[in-house]
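Down below is the structure, laid out as structure tokens.
Every protein chain of the complex appears in place save one, which is left out.
Up next is subunit A:
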Amino acid sequence: MSLFREVPLAAPVAVFKLTADFREDPAPNKVNLGVGAYRTDEGKPWVLPVVKKVEKMIAEDNSLNHEYLPILGLPEFRSSASKIALGEDSPAILEKRVGAVQCLGGTGALKIGAEFLRRWYNGNDNTKTPIYVSAPTWENHNAVFANAGFEDIRPYKYWDAQKRGLDLSGFLGDLESAPEYSIFVLHACAHNPTGTDPSHDEWKQIAEVMKRRSLFAFFDSAYQGFASGNLEKDAWAVRFFVSQGFEILCAQSFSKNFGLYNERVGNLTVVAKDEDNVNRVLSQMEKIVRITWSNPPSQGARLVAITLTTPELFNEWKDNVKTMADRVLLMRAELKARLLSLGTPGTWEHITQQIGMFSFTGLNPKQVEYLVKEKHIYLMASGRINMCGLTTKNIDYVAESIHEAVTRVQ
């Protein structure tokens, strides 16, 4: 009798199933608006020119080898990555109260942060400490925290489907009613999946409640630079919280802004009250890393570190990031313009007001099903589309199809 006879078949992860279905579809006009990876106007993946350059440099450097990195990762990567999030002249960095752990992508950074919080945040057992994630949020957030042992994961109001924007009063209300010391997962910019970010003023209100009620800020920063095209703009919320004296964790991903998806480049930045606290925190995170993956992969971190610490390469990278962000902004503008000129019912301001890779179109599941089945346009059941999947060649077809879906399917 097999020991595994009771193992149930797990449902596939939705976003990957979508891509698999897309691949199998023989329709010549099919469009993939599912998984979150950048595409060029030819609909192709884009290896950033600066990445190609640095890869070549690494390949030609015979002094490099494949030795283990330290458990916490490549030091130059960790510090330069934290500088990107907090700003080079961040007072927190100058005061030596910033530390970091190189992790396997943004997911890995969330994982290590979650495991650390469960063990050390408020007493030694935070299994009952509430974790708040936005409604909606990236579908993997829940599982990351649940698998780290948190038993009480709750939504905080975020997306207002009626007005297709931020439900600020709902959000603030949930902050007011959350148990003290609850942990809130905040999207630093380019909220996934809605593309809707709080304004500066709204962030200030959020921060005020969080401080007053001793709520913890765990930032998820997967799109810095990619959202507005400007690194500083996209880091405003994180830096504001730090300036207000918050101790924070910030999970950074370099998958999108460096296009290094499969190299798994991430950084968990820790901002604490002082150096001593940072050191103790890092020592405990090191123990967690050791029993999870021992030490992180070197290739991607090396590449990012070289890029961030070499002025010409750093400038080239910022340029490449802006290229990607600008194309997304263009597609947003073009899609909205077409929907308006088609007279598609509803308001479409949110298409250009939202930011980053994703747009919460507001399409309902039936309309989504219509698009997938009848028009071979693949998007998430939530109505989330990846703007990167739009190109000058397919945008007319997509706009017309959305128009059809909205007018024919209620």
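Here, contacts are C-beta pairs under 8 Å (C-beta built on N, C-alpha and C of every residue); 3 or more make two chains touch, one makes a residue touch a chain; residues count from 1.
The criterion applied here is as follows: contacts and distances are computed from a predicted model.
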**Request:** Quick one: find the hidden chain's UniProt protein name among "Prolactin receptor", "N-alpha-acetyltransferase 16, NatA auxiliary subunit", "General transcription and DNA repair factor IIH helicase subunit XPD" or "Aspartate aminotransferase".
**Result:** "Aspartate aminotransferase"
**Request:** Check the options A:134, A:298 or A:344 and report the residue that touches the missing chain.
**Result:** A:298
**Residues of subunit A in contact with the chain not shown** = 2-13, 16, 35, 37, 44-45, 47, 51, 55-56, 59, 65-69, 71, 103-105, 107-108, 111, 120-123, 140, 143-144, 146-147, 211-212, 214, 216, 245, 247, 255, 259-264, 272-274, 277, 279-281, 283-284, 286-287, 290-300
